[in-house]
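A single protein chain has been omitted from the complex, and every remaining protein chain is retained in its original position.
And now, chain A:
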Amino acid sequence: MATRVQPWQLCPAGSAGAEALATGGAASPEGPGRPGPLQDETLGVASVPSQWRGVQGIRRETRSCQTASISTAEKAAQTRKHVDAQVQTEAPVPVSVPPTSLHDDPRLAAFLRRVEAMVIRELNKNWQSHAFDGFEVNWTEQQPTVTCLHTLGYPPAQGQGLHVTSVSWNTTGSVVACAYGRLDDGDWSTLKSFVCAWNLDRRGLNPRQPSAVVEVPSAVMCLAFHPTQPSHVAGGLYSGEVLVWDVSNPEDPLLWRTGLTDDTHTDPVYQVVWLPEPRHSHRFQVLSVATDGKVLLWQGLGAGQLQLTDGFALVVQQLPRNAKLKKPPRGETEVGATAVAFSSFDPRLFVLGTEGGFPLKCSLAAEEAALTRMPSSVPLRAPAQLTFSPHGGPIYSVSCSPFHRNLFLSAGTDGHIHLYSMLQAQPLASLQLSHKYLFAVRWSPVRPLVFAAASGEGDVQLFDLQKSSQKPTVSIKQTQDESPVYCLEFNCQRTQLLAAGDAEGTVKVWQLSTEFTEQGPRETEDLEQLAAEVAT
């Protein structure tokens, strides 16, 4: 629409004027009373016709599609006969050989007559044969070196500066538990500490998050898993108590405790061991060893209380006098025990390591009463039968060989390892491994001539007596800053694993090379030979 603009006067009100100007093109809203400067005119409509629209018509076609009809068929299946079956595992029943029947004898004799000559011939040939000399078969993949599989730690405990005082593997070999405490504290401490367990078989194992954590009111000095129950673990505290936990129950893990009675130890408990009961060999009791000189046997009763069933006390006057010992300071009559190891061949024989540095050969069946004035609800007996010649300092660990009935090792603060035979007081061999303390020594469960030692210089040393009896075969550096390694344990189910705990609060699980896990053909005989030739 065209408009003619004519000169006009500006209105004094600015915005109103602009509005009037903007709408001025249309008919003035004020009406005809006010003659406006602009005038409206209506012109003709200008239109431009479309040039293409008439040319193109719309073409249409019809198409359709349809899915073919779906063919269906009916089938039915029915089992005609079924059988019920159930599966149930049962505890293994001890097997027995059925009694021999006398009627078979003539036929049996005839059979033996037929085969005897052939068997004797083969036995002779075998005895003289060199066919298999040096022939060895490799069934498993060879692992050439020692590698660290896991580095486990519990950050709150490490933050408190706690050390790992003890590690233990459970009966299935899949869970490793460690106890936190401090080994360099000289006085009674009330710091809270922890017992942590990691399940190595679990997917998504987080090395900083244990599968189970138990808070304990006092420092835990030692730990031992139950021999048949995969989740029960016993621990000894700095306060002298002995506790048993069930790590599979996170709500209330404490099963039994000794409490603080007259019977409890008055000094830190340095080692706990599970023993089968004398009459019911499927039930177990806990043996605890402490520096107050007492070795106590506890039985778990229903009410959560550990009851003392038997006990031994070590008194200086009652020690066998076969080895020359330093005269004890006046007034001290107790001999503090710091380590215990049971013989694998005779279940009543055990070896105690003492603060005085001399191991003691003891027996559970000892009869003599102990001359001690310590109060106890059960009469205490004197267990020592033989005193071995001492180390230069307190003994921290003893271990009996699982392959030889008379050999055991002891490690102490003088940095030496002594190999003793139960039959004589002098050690068979003495090896210096470290210039600092040695905290733990363990025989390997599969190789008769191998043992491992944890040193105060921060390494785990593996000895193979077949290769060299002077220096370690492998020395594994566990800590970077030479802080001591306090404990180590072999895994008896998975024999290539070794767990070691150190002063930084970490537990490292080492995978050993195959040379440490596969038994050679004549190792047991070599061990016997070693024991015999060193003894003479």
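Everything that follows uses one rule, which is that a residue touches a chain if its C-beta (ideal position, glycine included) is under 8 Å from a C-beta of that chain, and two chains touch if they have at least 3 such contacts; residues count from 1.
Quick note on the criterion: contacts and distances are computed from a predicted model.
Asker: Which of the following names does UniProt give to the chain that is not shown: "Dynein light chain roadblock-type 2", "GATB amidotransferase", "AP complex subunit sigma" or "Eukaryotic translation initiation factor 3 subunit H"?
Answerer: "Dynein light chain roadblock-type 2"
Asker: Taking the entire complex into account, which one of A:R114, A:R203, A:H280 or A:R373 touches the absent chain?
Answerer: A:R114
Asker: Touch as defined at the start, partner being the missing chain; which of A:E41, A:E61 or A:D133 qualifies?
Answerer: A:D133
Asker: Over the whole complex, note the residues of chain A touching the chain we left out.
Answerer: Here the touching residues of chain A are 94-98, 100-102, 104-109, 111-116, 118-120, 122-124, 126-127, 129, 132-133, 519-522.
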